[in-house]
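Starting off with a structure, shown below.
All protein chains but one are shown at their positions in the complex.
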Amino acid sequence: MTTMLTLENLTVELGPKDARRQVVRGVSLNLQAGRIQGLAGESGSGKTVTAMAVLGLLPASARVTGSARLGEVDLTSLRPRELNRIRGRRVAMVFQDPSASLHPQITIGAQLTDHLRHHLGLKRKAAQRQAMELLARVKVPHPQEALSRFPHQFSGGQRQRIAIAIALACDPEVLLADEPTTALDVTVQAGILHLLRELVDERDLAVLLVTHDLGVMSAVADDVAVMRDGRVVESGTRAQMFTDPQHPYTRQLLEAMPDAQESEVL
Amino acid sequence: MSTSASRVSRAAEARVSRRSRRRLPAAWRSPLAVIGLVIAAVWFLAAILAPWIAPYDPLAQSLPRLTPPGEASIMGTDALGRDVFSRLLHGARVTIPLAGMLVACAMVLGTVIGAVAGYVGGWVDEVLGRLTDLFMAFPTVILAMVIAASLGPSLYNAVLAGIVVTWPMYARVTRSLVLSLRSQNYVIASRLLGYSPWRSLGTDILPNMLGPVLVLASLEVGTAILLLTGLSFLGLGAQPPTAEWGSMISGAMQNIDSWWLGVFPGLAILTVVMAFNFIGDSLRDVLDPLSSAERQGAGAAAPPASAQDEGADPVSALTSEISEQEAPR
Partner (left out) sequence: MNELLKVEDLVVRYGGMTAVDGMSMSIRAGEVLALVGESGCGKSSTARAVVGMERPAEGTVLFRGTAVPPLGLRRRRTEFTAIQMVFQDPNSSLNPRKRVGEQIADGVRAAQARGLNSARPDSWLEAVGLQPEMTTRYPHQFSGGQRQRIAIARALAAKPDLIVADEPISALDASSQASVAAMMRRLCLEAGAGMLFISHDLSVVRLMADRVMVMYRGSVVESGPTPLVWSEPVHPYTEALLGAIPHPDGRGVLPAAPAAEAPEEWASTLPEALSRQVETR
């Protein structure tokens, strides 16, 4: 088992000078090739900020300490130009807000093919074919016509799937997926989870899966970490987490889950 | 790389950048920004202080004619015995404020027209769009010449001509910004709360596109200076004996051997235009800090787009618009 990405004592301070706050306080995580690391936690606990710190996507005023090592390189110390070569190519990210990664005035097809041509140096035709395959893979209906549409002409869930397609386009080594299935209904979600599992098993992709949906977590994550207030309060394998939670907050999370079995209406 | 690719990457970058709006100073540290600001500041001071620091009256024909730069007059004198240095300083008082006025008027006019076209849509957009296209169909300088000539040569007519030929650019940029902003959910949300369309245009749309428009305007100051001095050079702007850089150069044409007559006003124009371009570029970088260095980097997806995004991305729309517009020049 090879470790792809190691976060060590990652700390992030955000906000204006006079009101700086630590929003991530010493997070350490290991992403292994061929495994899915789940990350759950309270809303506002710093999950998104952690993922964005890895790729250097925080505002310039952010103070990041600790390290995020991809192989030998510490991503937090890279310069923007070098980071750019890694982003999207070796480490891809699916953003919590799918429309954030799509340019509103450019067709989906152009965005996908540009991405493919830029990172993989594909020819126009090949890029187009691949773009279509990618869309079909994430189950966007009528991929051919979809290529010529603009982001706002898709439904929320379709946009989310397109964002996933773009992230997977270059066959990355590490995928940081921030709530990738929140906008999806359960049947489509199931399809995406299968796809994710398949990529992880076949291509040894390492995944950080941020989700608040413990059902999703339980379905695909191999390891689970729970964050609260900027800290990882518990981490372990999936089975440990679900059957024998140690931290009171984890227990609380599991209890809060509107369980499929109970039936009283609020 | 194809234009749209770079547009995409800039889009993504722009998103990151918009978070840095509140930290102007950081982006101003680039050397070009500093150079631009310093040069502009020097010229502003020169313009303001001209009456006190100019050694001679710019109009007085009191010195020996066509003396090369020397002790008495550091930039020499012209064919009528006027001090070039004094005229240069006083020229700054003429050109810089007028260029500023030109840009401000064109920006306001263009922004209003573009915003109305984009927001109202329908036939209003159609008509205003046609009008904009009509003005943009002619080469800027030639159109300005024709207008200035038909209004009669004077500096104010030159400014007017400049406004007429440059507003469409702002209109086009504004229209596309408004189009992409008006479908934002927050615009709709405030309409649902009972805001009138105009109020939501004012509070939800305009503040979110001001940055890009200001960048465009600051880049345009240089162009406006070139246009005004150009028209004056052709005799369509400032009239003798006004001390104005363009007409100084045109006067120099008759005394081609006296190099100092043309070189100094030329340098003046060059430095001012350059300064404003540097400032405009830095302003764009403030809104979009990765754009200059990393234009090639980010791909469509993984890139800096982010959950921290603040909504639409007028900046990227702008950057693409601007680059299209800059092409022909």
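Going by the order they are written in, the chains are A and B; count residues from 1 in each one.
The criterion applied here is as follows: a residue touches a chain if its C-beta (ideal position, glycine included) is under 8 Å from a C-beta of that chain, and two chains touch if they have at least 3 such contacts.
Keep in mind the model is a prediction, meaning the values are calculated, not measured.
*Asks:* Missing chain touches which shown chains?
*Replies:* When the full complex is considered, the omitted chain touches A, B.
*Asks:* Using the touch definition up top, pick the residue from A:27, A:55 or A:100 that touches the left-out chain.
*Replies:* The single option touching the absent chain is A:100.
*Asks:* Among A:2, A:144 or A:252, which residue is in touch with the absent chain?
*Replies:* A:252
*Asks:* Can you list, in ascending order, the chain B residues touching the missing chain?
*Replies:* Contacting residues on chain B, toward the hidden partner: 18-19, 120, 184-186, 188-197, 203-204, 207-208, 307-312.
*Asks:* What residue numbers in chain A mark contact with the hidden partner chain?
*Replies:* 14-15, 40-44, 47-49, 96-97, 99-100, 141, 153-158, 160-161, 179, 182-191, 193-194, 197, 212-222, 238-239, 241-243, 252-254, 256-260, 263, 265-266
Everything that follows uses one rule, which is that only the chains that are shown with their structure count from here on.
*Asks:* Touching residues of chain A toward chain B in the complex: what are they?
*Replies:* 16, 48, 52, 55, 57-61, 80-81, 84-85, 87-89, 91-93, 95-97, 100-106, 110-112, 114-115, 117-119, 152, 163, 166-167, 169-170, 172, 178
*Asks:* Once bound in the complex, which stretches of chain B touch chain A?
*Replies:* 1-2, 4-5, 7-9, 11-12, 15-16, 19-20, 22-23, 26, 176, 180, 183, 289-290, 293-294, 296-309, 312-313, 316-317, 320
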